[in-house]
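The following block contains the structure, expressed as structure tokens.
Left out: one protein chain. Kept in place: all the others.
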Amino acid sequence: MTEAAPILELDRLRLSYATRLGELNVTPGLSLTLARGEALGLVGESGSGKSTVAFSIVRYLGPLGRVVGGRILFEGRDLAAMSEAELGTLRGRRIAMVYQDPMSSLNPVMPIGRQLMEVPMLHEGVGTEEARARAAAMLVEVNFADPAAIMARYPHQLSGGQQQRIVIAMALIGKPALLIMDEPTTGLDVTVEAAVLDLVSALRKRHDTTLLFISHNLGTVAQLCERIAVLYGGELVEDGPIRDVFRNPRHPYTRGLLDCLPRLGRSKQEGKLKPIPGHALSPASRPPGCGFAPRCPHAEAGRCLAGPIAQVDVPGEPGHRARCVKAAELAPWRPAPGAAHEASDAATRPLLLRAEKLEKSYRPASGLFAAGGRVVRALNAIDLELRRGETLAIVGETGCGKSTFARVLSGLETASAGRVELDGEEIGTRRVEARPQALKRKLQMVFQNPDSTLNPSHKVGYSVGRALRRLKGLDAASAKRETRRLFEVVSLAPELAERKPEQLSGGQKQRVAIARALAGGPDIVIADEPVSSLDVSVQAAIINLLSELQAERRDSLVFISHDLAVVRYLADHVAVMYLGKVVEFGATDAVFAPPYHPYTEALLSAIPEPDPERRRARIILEGTLPSTGEAPAGCPFASRCPRKVGEICDTTPPPEQALAAGHRIACHIPAAELSSF
Amino acid sequence: MRRGRRACLRFRRTAAAGGRAMARFLLKHLLFLCLTLVVVSFLVFILTELTPGDVARKYLGAYATQEQVEILSKRMGLDRPVLVRYVEYVGKMLSGDLGVSTRFRVPVKDIIFDRLANTGLLALVSFLFIVPLSMLLGIAAGMREGSLLDRVILLTSAVLASVPEFAMGVFLASIFVVSLRWLPGTATLEPGGSWPIATQLVLPVTVIVLFDMGYVVSMVRASMVEVMRQPYIRTAVLKGMSFRGVVLGHALRNAMINPVTVILLQINYLVSGVVVVESVFAYPGFGRMMLEASLYKDIALIEAGALVSVFVAVVTQILGDLAYLLLDPRIRR
Partner (left out) sequence: MDEAPRRGAQRGRALAAWLAPLANLAGSGATLVGLAIVLFWVAAALLAPLLAPYPPNATDVLAAAHPTPSAAHLLGADQLGRDILSRLLWGARRVLTVAPIAVLSAVMVGSFLGLAAGYYRGFVDLLVSRLADILLSFPVIILYMIVLTLFGSSAFNIILVVAITKAPIIARIVRGLTLQLREREYVAAAKMRGESALYIMLVEILPNARGPLIVDMCLRMGYTTIIIGVLGFLGIGLPPPDPDWGGMVKDTYGMMSVWPHMSLIPCAAISSLVIGFNLLAIGLRESAFRD
């Protein structure tokens, strides 16, 4: 397969990172080759060392990291032994890099044009005029219609997706042979991510660029790459052609990663997700043999921990290797089946929560001398209902108002107009401080960020105990007993209650947060993106926990998420939001099947599916999300809608088309026509 | 929220909007300046006129009889309500009548501007040294955090900023005046002595520069360290730029955004904070005038001097905000 010499070869690379505990061995000896022109996806969870490997290739490890041993051969030359000056001639010219968080990758006080022009001026000694022409041409390649206007702007004047396209242009303007991308789409919305991935895929073919694509997301890798390498604890556990690895994964960790994903089309009625048990390997305590053995369902101490494990070639699949002593013995892998299931008894359950014409508008923060007048409308006439014991998911992209909706429910914000009733009691206009304890008890929340959900100054059991005392009126001793019991409910060792948050993993912290939300015995739990910052293997466990607890306690769950696969798995009803409006609402099965609202359809098509056999044409949304301030007269989605019918979309609010069983779509296109695509 | 802000910025990009925004900025700050001056003048008025021992007593001294005090009080109109007298006082100030100094026996405006000019000279010379030196050292230290150069500059500036001005004056005087006899121990600005005026300025300026620079260097360094940790610096390095190119082309301007305010605020310190240096070297400056005025309870001079120093302080603040605005496109509205 690799007829020519590889462009990049990592040869027993050993990287280490200085910490307070001493030198940490990030990769114990990583060997990896990259053939000219191919796209390799390097996959791993947090702590796998994938980013450190990426930065070691450009020799940018910061003051704490260093190359301890091994070679980094780029076009035959060892980067690990090069001087800074020699590296300078390669960086930006032969090797370029793109990483996550494009906003902070761009110099905030320099116009975009200058930042692009620098590269050819530096490496090719071209003049200002030629550099400007090159920059403009490159901007056209990354789909900017008006390069001159963009070049005069500053980074903060662009959206996240535009910024990432600029960063990509900046990387490719020097015509590098190797492009390294480190989580380039993390933090971007799914439709934006789809556009960026399509762009990268087209550009790399056009420029014949070799791509090293680093991601935690198997879906993006499956859509973009020809080969995949799976990293666990700094060791390459499996690599090979992408189709072979996805069809026939031979390492239990690769299988674990594939199994724990809620694949689109699966739902909780078909069974639980399969999380990987245990915690990610800490480089400080590396076992003698297989690093994954402590979490592996197939592990045998005698064989797996006896000594270093060799890579095994998978017979009949050239280039496919797995680092597992039982690689040949494992049974063939099968993806969890996806099947239709019968509709739930949702309609018969009593109504618990109802939002009617709910609005929330902000006046942008301003001082004494504000320009005044402009209002941002975060929620725009929201009608929703939630029945007891049911899960309502709210999906949409950044700025659609889904989190604002959660904050209004929980009383952290108040509605500007309309009503929200909980058990017939109005709550939308009452701040949480103004709600009686009995009402606070009924409605609790699980938050997004595991690092900020628990107070770092207190033991983790403290907030659960406080919730028990404040909401249930328990005394100190019984609160302590009850805290231990709740820890067991969320599958945490009760002893952990005495630890500080910094000693817990992200998943453990989210479990504590769930225990805290359950302390008062709520009727509704609102979960705002509770798994979005967790690794996939942990994510699965938390999703299982949420659905088990709900099934057991028969309370209701409002689940806010941007992840359609998770929503499909967990929810009974789904509301799709765009720009403060609910554009589609209905039972999960109905929403995830035609007829779709054009926005739902675009969202669904944008999801990078973890299956290289199913690379589809995606619906790419043009333009960026308009500001909620400029409240459109017609359909909020009109400015980006690929199925826009005409002027009516801009001028007239779309009708709510009521379909079967409470399913409704706000669109001018008749439902029958929406079904056929 | 951030999206809203971005929209705001886009909304304001037109030139007309920019002009309006600048006008608003100035209006807002001028209003704040006026507000501060009113509040401060009132506070000073209250402080000086309502403190233990009334005004007439302060004028006449401890040996005047109670009768004399009462007569003077009546003649000065001090028996009327404070607010009335304050309004009257403001009116006088606005018409340019700053009153008469009881300590120096001359109209306030005859002494205050002379002294201000003297301090201005000292401040200007010091400022001309402080700004380039501290920028250079701060950038040099902060560009490689933790390097030997960084440690040396950081610790030296911390030590220099720790030595009070009078102590620094004593240390330097004991070397250059007492032992070496190279320089004069006083800076009275009186020509005709054995020391030319330029040599008189050497020690006061040195003390001010060393003390103040310690502080400014550490601010510039902190800002530079912060900037060098930013991902856009990494981007520049990975473009293949040399370290020099990265520092000059990408780090410098970003690193100046925060310290520029700090640097401009030093004007404030240089105008009134140098009272200690003026006292050490018997320099006839504004600060020492205020000290004398306070010690002799020279009310007219105190009130006028306080207003002048607050005026300088607020104007430097406005300049600082303005500079910030010009350097950082993100907040330019």
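Each chain gets a letter, A and B, in the order it is written, and its residues are counted from 1.
Following the convention adopted for this analysis, a contact is a pair of C-beta atoms (placed from the backbone, for glycine too) under 8 Å apart; a residue touches a chain by one contact, two chains touch by 3 or more.
Being a predicted model, the structure only gives us computed values, none of them experimental.
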item	value
Displayed partners of the chain not shown (whole complex)	A, B
Contact with the hidden chain (one of B:V100, B:V163, B:L248 or B:L319)	B:V163
Per the touch definition above, residue among A:G62, A:P456 or A:P670 touching the missing chain	A:P456
Residues in chain A touching the chain absent from view	20, 368, 410-412, 432-433, 437, 440, 443-445, 447-449, 452-458, 463, 466-467, 470-471, 513, 516, 519-520
Contacts of chain B with the absent chain, listed as residue ranges	32, 35-36, 39-40, 44, 47-48, 51-52, 151, 154-155, 158-159, 161-167, 170-171, 173-174, 177-178, 185, 268-269, 271-273, 275-276, 279-280, 287, 290-291, 294-295, 297, 302, 305-306, 309-310, 312-314, 317
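Just so it is clear, only the chains that are shown with their structure count from here on.
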item	value
CA centroid of chain A to CA centroid of chain B, Å	51
Of chain A, residues touching chain B in the complex	58, 60, 63, 84-85, 87-93, 96-97, 99, 101, 104-110, 118-119, 122-123, 154, 156-157, 159, 167, 170, 174, 362, 364-365, 367-369, 374, 376, 398-399, 625, 627-630
Chain B residues touching chain A - in the complex, by the definition given at the top	1, 3-11, 13, 24, 27-28, 145-146, 230-232, 234-243, 245, 249-250, 253-254, 257, 327-330
